[in-house]
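Omission of a single protein chain aside, the complex is shown with its protein chains in their original locations.
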Amino acid sequence: MGMEQVGLLPAILAGAFVVVALFNAFLPRRGDWLVILAMLAVIVIGFLVIKDFQTYFHDGEFMPRGENAYSFEWVNIGDGLFVIDFSTWVDSITVVMITVVSIVALMVMVYSVGYMHGEQRYGWYYAVLALFTAAMLTLVISGNLLITYFAWEGVGLASFLLIGFYWERQSAAEAAKKAFITTRIGDVGFLIGIILLWREAGTFDIQQIIHFAEEGGFGETYLTVTMLFLFMGAVGKSAQFPLHVWLPDAMEGPTPVSALIHAATMVVAGVYLVARMMPVFDQVLIARDVVLYTGLITAAMAATMGLVASDIKRVLAFSTVSQLGFMFVALGLGSVSAAMFHLFTHAFFKALLFLGSGSVIHATERQEVEYLGGLRKKQPITAATFIIGSLALAGIIPLAGFWSKDEILHTSLNEGSLPVYVVLATTAVLTAIYTTRLVLLTFFGEPRDHHAYDHAHESPRIMTMPLLILSVLAVVAGFVVFTPVGKALGFSGGITELVFVEEPEKFHFDGAFALGATLSALFGIGIGLAYWWGRAERAERARSWAPELHALLVNRYYMDDLYQAIINRVVLGAAAVIALFDKRVVNESGIDGGAQSVSWFGFRLKFLQTGKIPNYALAMAVGVVALALVAFRTS
Amino acid sequence: MSSNDGYLLLALFLIPLGTAVLLMFVPSRERGAIIALTGAASFVLFVLSVYLFSRFDYEGAQFQGVKAWTWMENIGFLGEKGIQLKVGLDGIAAPMVLLTGIITMAGTWVSWKIQHRTKDFFILLYVLVAGVYGTFVMLDLFFFFLLYETAVLPMYLLIAVWGSTRKEYGAMKLMMMLVAASILIFTGIFAIFSEAGLASFDLTRLFGAHYDPTMQKIFFPMIAIGCGTLGGMFPFHAWSPDGHAAAPTAVSMLHAGVLMKLGAFGIIRLGFQILPEGAAFWAPGLITVGITAALYGAISALRQTDLKLMSGFSSVSHMGYVFMGLGTLNVVGMSGAVLQMFAHGVMTALFFLLIGGLYDQSHNRDIPNFSGMAKQMPIWSIFFIIGGMASLGLPGLSGFVAELHIFVGTFRAYPIVGGLAVLTAAITATYLLRMFSQAFFGEMNPRWSGLKEITWTERAGATVLVLSILALGLWPSPWVDRISTTLAHTIPGVSL
Amino acid sequence: MIPLENFLVLSGILFAIGFYGVLARRSAILILVSVELMLAAVSINFVAFASYLDPDFFTGIIFSIFVIVVAAAEVGLALGIVLRAYRERATANVDEANNLKW
Amino acid sequence: MQRIALPSQIDRVIVGGSLVAGAVLVPVLVVLIALLGADRISGPELVWWLLALIIVAAALGAVLLRNVVRAALCLVIVALGIAGMFLLLASEFLALVQVLVYGGGVTILLLFGLMLTNAQDDPVVQDGSQKPFAFGVGIALGAVIVIAMTDATWNTGTRSVVAFRALGDRLYRDFGVPFEVASLVLLVALVGAIAISRRDRDEEEVA
Partner (left out) sequence: MSDLNFDYSLLIPEFILAGTAGVVLLADAFRRELRVSRSVLPGIAAVGALAAGATSLLFVNEHDNFASLVAVDNFTTFFRVLFAATLFVVVLGSYEFVSREIRHQGEFYAMLVLMTLGATFLAAAQELLTAYIGIELLSFSAYVAVSLQKHDPRSGEAGLKYVLLGGVASAILLYGLSLIYGSAGSTSYAEIGARLADGTEDVHLPLLLGLVMLIAGLGFKASAVPFHMWTPDAYEGAPLPVTAMLSTVSKAAAFALFLRFFSGPLLPVVDDWRWMVAVIALLTMVVGNLIAVQQHNIKRLLAYSSIGQVGFMLMAITTVSDASASALLLHMGGYLITNLAVFMAVIAFYNHTGTEEISGFRGLAETNPYLALVITAGLFSLSGMPLLAGFTTKFILFQAAADGGYLWLVSIAVVMSTVSLYYYLMVVRQMYVYEPAGQPDADSATVHDERRELRWRVSPASYVTTGALLLAIVFVGIYATPLLTAADRAVAVLFPA
């Protein structure tokens, strides 16, 4: 079992999806075990694939281009003119992604057994989880941009289905719609980008495109435009400014789904994509700058919004958006390694946080922080793991988040510029602040909704187990960058080398820098503690202190309203105009008018038929005379 | 494909014709007999269609299974092989035959619940089917057009008698517009025949004949508009929303599913294959019309509240892709057009089937009136969502494969238009998801608590259609190979 | 010798006068009278042509005989029909026979 | 129903017509005779002119006169004039036929018709409202014909009197079939006129 069989990963889950989706009513426990078993099998095979990958790695002479490990010709027109290969591609990025996806997915699936217990459409839930994971795995192993797109849309579909899982709630239905349409707009760009790449390179194969780009096959402007289009897809999927609006709403879905899809895996597809295409981005620095600033704006903006959000999941969502912004900043600076590293660690602690918040929601059936509080007594495990996750997010040494965020900050100063670094560092402080706020309001202080508090209890073990596992990962995941750990994991040069294959560089650990980062995180935590410790009402004060700013943040910079206005006024307005055009001009004037004019002519002409013999004779006479006159004239 | 398969091609339209004739002699009270007869006929047709599609040798670009029977020869202006009953299949017609088989079967199944003059309905329906099949396999211009018109002929009664809402208006509009469009085809055919000077209507010979370039430039748009009207080409699409809104379920299915494809097929056969220079000259026009229609239909659909009207405009939009694909003049884009013909056929048939399943119970199709239908009719909703996803071009479903080819082909020729086309797909997503979120999700409207899930025949029909959507979406090569080989080798002036 | 044109012009004038009568008259019988004028003009033409251009076969003269006979028969038949119409509406005014129109 | 006495009508027509004809014809006759005397025209031509004048005048009378009986009688004059023309054209037989059929049968029929329909009761309605158009078209038609006739170059040959025998030969032998068909036409006219105009007394038999 090796890299050639990597295609099995999604295939198994896809099979599970089909079986469970169609027959869940007939399966014991609605088939959740089937999906989890499939997931386990995937992990096993995934492990074997990585092992196989390591053998290449061990050869000293690393062969990341194991060539397209497996290829199946899906479409072939004109003998190679237009070919779509179902080819797989395994390299270091793939390995990271497979690891993240399979671990988080398994955790979420296990967790869901408890969380979703008793839900109607329980089987359907698992089926879609399987579908999602299959699509996500396809996305990361694909060696062909179109297949990537294929999977890209597949995860979007699964996301849509899961956000709208509680479709009886109008808000969920709306959120699902919003998520789908918003990401779809990004996908338009993605598809255009893919086709533009094909147009010049003549292939959809990623490696061939990269090769083509590196040889300078594309024109400069052309490639810039193309890569910006491609990046649109990433912006949509990874909820970057200005298409970030869907992700907070996506929290309408079940919380485990948020953990899996909207924190750990699907939303990082954009990061993955840019990382995957980085050699091409390298050819056009303008495009990379766009990536950088998009990430920067998003990171800062989302963090500020996270400060005031009241919904526990939304805070996490804004945090996700913000952290994704960090990753894009890294990518924009050309540092795939930093981005992927952050992606890796973020997946674990953010999944942990989401699952933890799910545990809270499960217990209290409330998710607004105003109504929570003091839960640490009722839910000690949840609280503990949640705090670990929060610290990781805030970037406290030596938790996972610290290492990766530090790497990004480091890169931003080294590769970027001071302003970029300042903004990012400020954002990191903000991150620490809202994280602290979240933790304090949820687990500390007095319970503000006693009804919810009284019914609260620790979640069952099936839910806490994944929390514990993930919290461990949130602690240790960052250590993989150290060479000994990497070697212990079977990567001879450590994971750093794995990620920095092209031009091996070391993990930039800089003591002073790290100290600064830690201090700034602690500073943020301090602010949070000082402000919210035991005093939830401070939120009210914040509102009165700067009402406009507060309103701006609570209303998410009015971007949702702006979009709504655009849709209502511009799009629907245009639709109304065109509908009117269709009705009046095309139908009533064009078609009915044509028919009526025939009828009108008939109506007029029929009165020639007066019924009087002399008139009839006159017609004949006129006919004869006219014909004769014309005849005479022409001859 | 051996030439003996020509007999099967002949059977393709003789069977429905025979069924129609047989039905005339079945007493209208014998519903069982009617159902048995139509069921058997549709199944046989389906099997035949699948068989022929699979037997088609995709390596060969030429017409396969060619058989000819002399009909008129050396009479009047007709010379050697003047008019023949000549059948044959190429890679463009093969998927169309398959499409017809699928939709005929599904359409027959869902029509069994018609109570009012069932027999007459099926007679007309099978005449229509005969016309459609015949047009696809016919290699004689005279019979091509005869059967083309045959497919249009029963529409008036089918809509006016068995339709709903503004059925008389819709029926009359549809019929008159389509027949009016035939004027242009008629004229074009006359001109082609005269210009070719072969004294023969044999299409394969007409393909090779010499036509004056000016003449081609004059008559290609006539053919394109004439056939395009049946294909819902903007701005001659006006019959489509109204006609579909009024038509009974199976008729909408067949009409939007197959008949509109007949229009595009006509453009390929008569326009591209006979008048290639005209086609080359007018290709930008086709592209313009196509992208306009795609955008126009999609934006109009945003505003529609009637489900069928929305599907109607959606069809206009999707058929716009077809014309766009044809206008690219390259194999990828044109293959996309043909794929889209198939894909749109199946998915629009699914739409109409499902809308019919709802309307028969609720007598209402207004989207704002519905809410939370997924609760009341989950199976129906799932089918609908699959159809919708196919329509908005979700990978893995048929629509994506087709649209991808069209986009790629268009980008090759006209990148900006291609961009607009991809954008249209996003608009499609918008109106479909608006509809889903409004009608399917949310609180269930108690007014509809009496609605039942769609019947078993409808489920069966929908399943067949969904399977077709998935088949093309997941494994397109059987289609693509047949189509692209034929396009690359049989149409002069088409680049790779 | 009288030029052929003389006869032809005369016949033409007669024909035109007859046609004028058909157009201007309202009485069915007077229309018949006018038609007879036209037919008479035809006869002149035929006979003139026959004797000037076709003296050997004089088909025109034969034709004229038929024309005269048919014209007479036509008058008879038409009168029958006119009488019937007259009985139904008590007028021979053709303008009033216009129930069938449009 | 008051019927106007036929004889007095005819008297008036004859007297009035003669006066009018005399007033017109005498000067013309004088002119023509003068021309003849000057050898400008031949004898037959003189006759032709006279006849033509009479024919045209009578034809005009037939279509213009308000009195229907006078109009019908004008037709007789035309018919007789044309018979004269036939004589000029050397077809005595045809002249005979013309006089018999027109001067006799047709005219009588028409007069009977006039009387049976009381057409003269209401003389003002005789001309229709489209008279101006009729006039224009009539002039135009006449002009067209005259232009055509005078424009042509007729290739006239020698004329000879048609022998009765030859005529009979041609009529009954060569054109035997049309002749027979003509008899069918007459049969139709006869049967039809009777069937149509007959007052049905046997109506009860029909039901």
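A, B, C and D label the chains in the order they appear, each numbered from 1.
FYI, contacts are C-beta pairs under 8 Å (C-beta built on N, C-alpha and C of every residue); 3 or more make two chains touch, one makes a residue touch a chain.
Owing to the predicted nature of the structure, the values given are computational and were not obtained by experimental measurement.
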### Chains on display which the left-out chain touches in the complete complex
A, B, C, D
### Task
Looking beyond the chains shown, say which of A:A530, A:V577 or A:L605 touches the absent one.
A:L605
#### Entry: Contact residue for the chain not shown (choose from B:F46, B:F145 or B:Y431)
B:F145
### Summary
Logged for chain D, residues touching the omitted partner chain are 144-145, 147-149, 151-155, 169, 174-178, 181-182, 184-185, 188-189, 191-192, 195-196, 200, 203, 206
### Query
In the full complex, which residues of chain B touch the absent chain?
71-72, 75-77, 115-116, 120, 127, 131, 142, 145-150, 153, 156-157, 160-161, 167-168, 171-172, 175-176, 179-180, 182-183, 186-187, 189-191, 193-194
### Task
Mind listing the chain C residues that contact the chain we can't see here?
8, 15, 18-19, 22, 28, 31-32, 35, 38-39, 41-42, 45-46, 48-49, 53-54, 57, 59-60, 62-63, 66-67, 70, 73-74, 77-78, 81-82, 84-85, 88-89, 94, 97-102
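We adopt the following convention: only the chains that are shown with their structure count from here on.
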### Query
If you tally the C-beta contacts, which comes out ahead, C-D or A-B?
C-D
### Message
Distance between chain B and chain C based on Cα centroids, please, to the nearest Å.
### Response
63
## Note on the structure
Cα centre of chain A to Cα centre of chain B, whole Å, reads 37
### Query
Which residues belonging to chain A are in contact with no fewer than two other chains?
612, 614, 618, 621
### Message
Show the residues in chain B shared as contacts by 2 or more other chains, in ascending order.
### Response
none
### Residue numbers on chain A that touch chain D, as the complex places them
612, 614-615, 618, 621-622, 624-625, 628-629, 632
### Summary
In the complex, the residues of chain D that touch chain A are 128, 130, 133-134, 137-138, 140-141, 144, 147-148
### Summary
The chain C residues in contact with chain D across the complex are 1-2, 4-21, 23-30, 32-34, 36-37, 40, 43-44, 47-48, 50-53, 55, 57-59, 61-62, 64-66, 68-77, 79-84, 86-87, 91-93, 95
